[in-house]
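One structure, as structure tokens, below. Some questions next.
All protein chains of the complex are present and in place, except for one that has been dropped.
Chain naming follows the written order as A and B, and within any one chain the residues start at number 1.
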Amino acid sequence: MISDITLGQFFPGNSPLHRLDPRCKIILSVLFIVAIFIADTPIAFAFLFLVTLFLIIISRISAKVIFKGIKPIIFVVVFTSLLNVFLTVGKGAPLVEFYFIKIYTEGIVRAIFMSLRVILLIIGTSMFLTYTTSPITLTDGIESLLSPLKVIKLPVHAFAMMMSIALRFIPTLVEETEKIMNAQKSRGADFSSGGIIKRAKALIPILVPLFVSSFKRADELAVAMECRCYRGDINRTKLVKLEYKIRDFIWIFVFALILSATILTKFLPDMITRASEVLDILFYHI
Amino acid sequence: MEQKDIFIEVKGLCFTYNDDAGNNSPDASPALCNLDLKVARGEYVSILGHNGSGKSTLAKLLSMILIPTSGEIYIDGHLVSSPDISDDEIYEVRKKIGMVFQNPDNQLVATVVEEDVAFGPENLGIEREEMKKRITEALEMVGMTEYRRHAPHKLSGGQKQRVAIAGIIAMLPDCIIFDESTAMLDPLGRRDVIEIMERLNKERGITVLNITHYMDEAARANRVVVINDGEKVLDGTPKEVFSHVDELHSMGLEAPQGKELIHALNKCGIKVSDDALSEEECVEAIYSALIGD
Partner (left out) sequence: MDSVLEVRNVSYLYSKGTPFERVALDDVTVSFERGKITGLIGHTGSGKSTLVGLLNGLNKPLSGSILLNGIDIWQKPKEIAKIRYKVGLVMQYPEYQLFDETVERDIGFGPRNQGLSDEEVGLRVKEAIRYTGIDADLLSKSPFELSGGQKRRVAIAGIVAMQPDVLVLDEPAAGLDPKGRREILGHLKDFVSERGASVILVSHSMEDMAMYCDNVVVMNEGKIHSNGTVSEIFSRADELISIGLDVPSVARIAEKLKSRGITLDGELYTVDGVKAAIRKYIGGANNDL
């Protein structure tokens, strides 16, 4: 069924994550993404994994939903992991050697890191953006973050309005597509058999009515908006005012720390060697 | 009688739709022809006509979506029909006249009910506290308070239309034009919308124009204007207008069934008083005709 497609699915709730300012959440996502791409040690990944786990727990979104979210990409992850495992050539002796297949430790490590990166990336960003932020607040957040660009005459408001209208009409259009499909099925249309050309042709009776009605909708909506005194963002107020609260700053601060910590893990081995050197010298003197 | 406060005045209004090339083709029949209409502040008027009679064109002209080919429109004393009217003037008119359209889906812009109701007030630059107050009041007026945080696409047609009306109410207009707002609704949805319309008129003194092709709806207004082929053909109280049963039939319209029955009885020689409209009145008239015999 088409209606199973969930686009940017939002789960209403009142968790600490839900209550954050959308701009804060966008910033947090960016920090988190940077951290994920910087991480390249097991400690760093273990650390970020714990952070993600923590986010899932406080968001109170069920693990089932989260698993469903990453299901579509599992195949790609597994496939690229395998490529990494088999194609990476390491420095030392191969771990496994079987005819022409040589598997090195580096390959396995790389595969694990890459898979973790993709999975954490998806869970982390959807935790902040799609699952806990309603599309409309997200749009408000983007508009507000981009508003400095208005100075150079970029139509930030129009862009945000377009996005929110698109979000408003996705369910309507999905419903409409189903209705049209049923109507054409009732006239004997067949969408599921025949070669690729026949199938593509079979879409015409769906696409034409869908376009016609979408244009009609767009037209009527534009008129209705004008009649409700819409004229862009001239002298416009907003019902939802985005306000940073102390908690938003705390979160950003914590995530900045997390990012720094991740960066630090990069130098951790070096630091440990240096520290032990210093300690050695100190102890030697004593 | 004291001078009524005229809110809408239309003089010699004509409108012809352009052909595809954008020219006024000489043989295109006008959608509206030489229409005169005065609507006083606080009136409740139905505009009745069959599909394509020109009644929706009138709505589009009054809300300034279309510009008249000729003739004048005054709203609240201001001439608004001149082709070189400024955007600011149009904006001022639209603050006074709210429009509710036919398809409820195509007038809701937001993904949450209260944010949709807020859309008009946001455009008017209303302060947030005032806006919240207006949303609460408007949703209460249409009985949708409990759906405040719902997504519009999950509501029924009638509920969506009530949200759309709330969005207009929150702009505090002087007049609301309902352009076939009940045509796509089921009977319960229709009844709700009509009741809201009437409450807005009675309780808030809002001028209501209900453009419709449903006779029973039109009959509930204080005044009915019938438009046919772009011309105003009848204008009066529902009782007067629906006495012209043959004329209505010739225009592809009908009268409420009680009126139709009385008309049919009179035609076959049973004299029944024509001064009835509601079911009760019709029963009374037929009863006295039968007992009187």
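As a working rule, contacts are C-beta pairs under 8 Å (C-beta built on N, C-alpha and C of every residue); 3 or more make two chains touch, one makes a residue touch a chain.
This one's a predicted model, so the numbers in the text were calculated from it and none came from an experiment.
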| item | value |
| --- | --- |
| Among A:L50, A:V208, A:I234 or A:V254, residue touching the chain not depicted | A:V208 |
| Footprint left on chain A by the chain that the document does not show | 176, 179-180, 182-190, 204-206, 208-209, 212-213 |
| Contacts of chain B with the absent chain, listed as residue ranges | 50-52, 102, 156, 180, 183-184, 186-189, 213, 215-216, 252-254, 256-258, 260-261, 264-265, 268, 270, 279-280, 282-283, 286-287, 290, 293 |
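Just so we're on the same page, only the chains that are shown with their structure count from here on.
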| item | value |
| --- | --- |
| Centre-to-centre distance between chain B and chain A (centres being mean Cα positions), rounded to whole Å | 47 |
| For the chain B and chain A complex, residues of the former touching the latter | 63, 65, 87, 91, 94-95, 98-99, 101, 103, 105-112, 114-115, 118-128, 131-132, 135, 149, 151-153, 167-168, 171 |
| Chain B-facing residues of chain A, complex | 12, 134-136, 164-165, 167-168, 171-172, 175, 216-217, 220-221, 223-231, 235-241 |
